[in-house]
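For this depiction, one protein chain was excluded, whereas all remaining protein chains were kept in their positions.
== chain A ==
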């Protein structure tokens, strides 16, 4: 009697558990393609980099066993460590201010001008169709004092686009603005179109001027878009590589070495030490996580 009662009490949950388990298996099957990719392309390389950063690992010699924390000490002692951080932050600040400002400006321009809208939108967006490396090569030729179209004019003045540290920085920033302004314009445009038109109408009826409307309606309602673009732009600029690798190679006089370039040169151009390069990567990764968390938090509290 008591046995039957127990059985009766137990059976329904067991059936439910079986159904639940089948659902769980099904769920895992659905998730497995993504899980496998994440595992293969993210988790596994990440663990490999962590292992490298703690090992004596020359490029040509392979793994020679752990040596914590030598790689980190060497990475910090690298003669370009501080310079590359300072330069990367400087470049990030310049690029982010210009790209966000110009992206927003162009978006407003395109939105306001109803007649030329399509032409403007296409002409700003076309550079985005070009890969960054190809764009860098294109500008390498344009800036070249031998092959560039302006070489004849510049020959007399002694000015070269990539000749001095500041010229090299701003020539590269110009390339980045040319390449990405249209892309950020598009993101801003989507954000702008999400703002209901009646809000502007109400503001106009209340007698608000253009500047007031922009400050009190456009900017607050555009905040999610601004957050997205700023995070993308800051992260992208902190990881800048192709443009400097192709245009300046870190020159002139080692004035334009970014962090990722430093990692690359430690790994493949001379020192050939994957361990130290991995240690630099790990530090860059941690810094990025912290910076992104701070940015997300800043924008989140504002939203509330």
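Following the convention adopted for this analysis, a contact is a pair of C-beta atoms (placed from the backbone, for glycine too) under 8 Å apart; a residue touches a chain by one contact, two chains touch by 3 or more; residues count from 1.
Methods note: contacts and distances are computed from a predicted model.
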item	value
Name per UniProt, for the chain absent here [options: "Sulfate adenylyltransferase subunit 2", "sn-glycerol-3-phosphate transport system permease protein UgpA", "NADH-quinone oxidoreductase subunit 12" or "Sugar ABC transporter substrate-binding protein"]	"Sugar ABC transporter substrate-binding protein"
Selected residue (touches chain absent from view) among A:75, A:222, A:240 or A:257	A:257
Missing-chain contacts mapped onto chain A	20, 24, 28, 35, 39, 43-44, 47-48, 51, 58-64, 79-80, 144-147, 155, 158, 160, 162-163, 249-254, 257, 265, 267-272
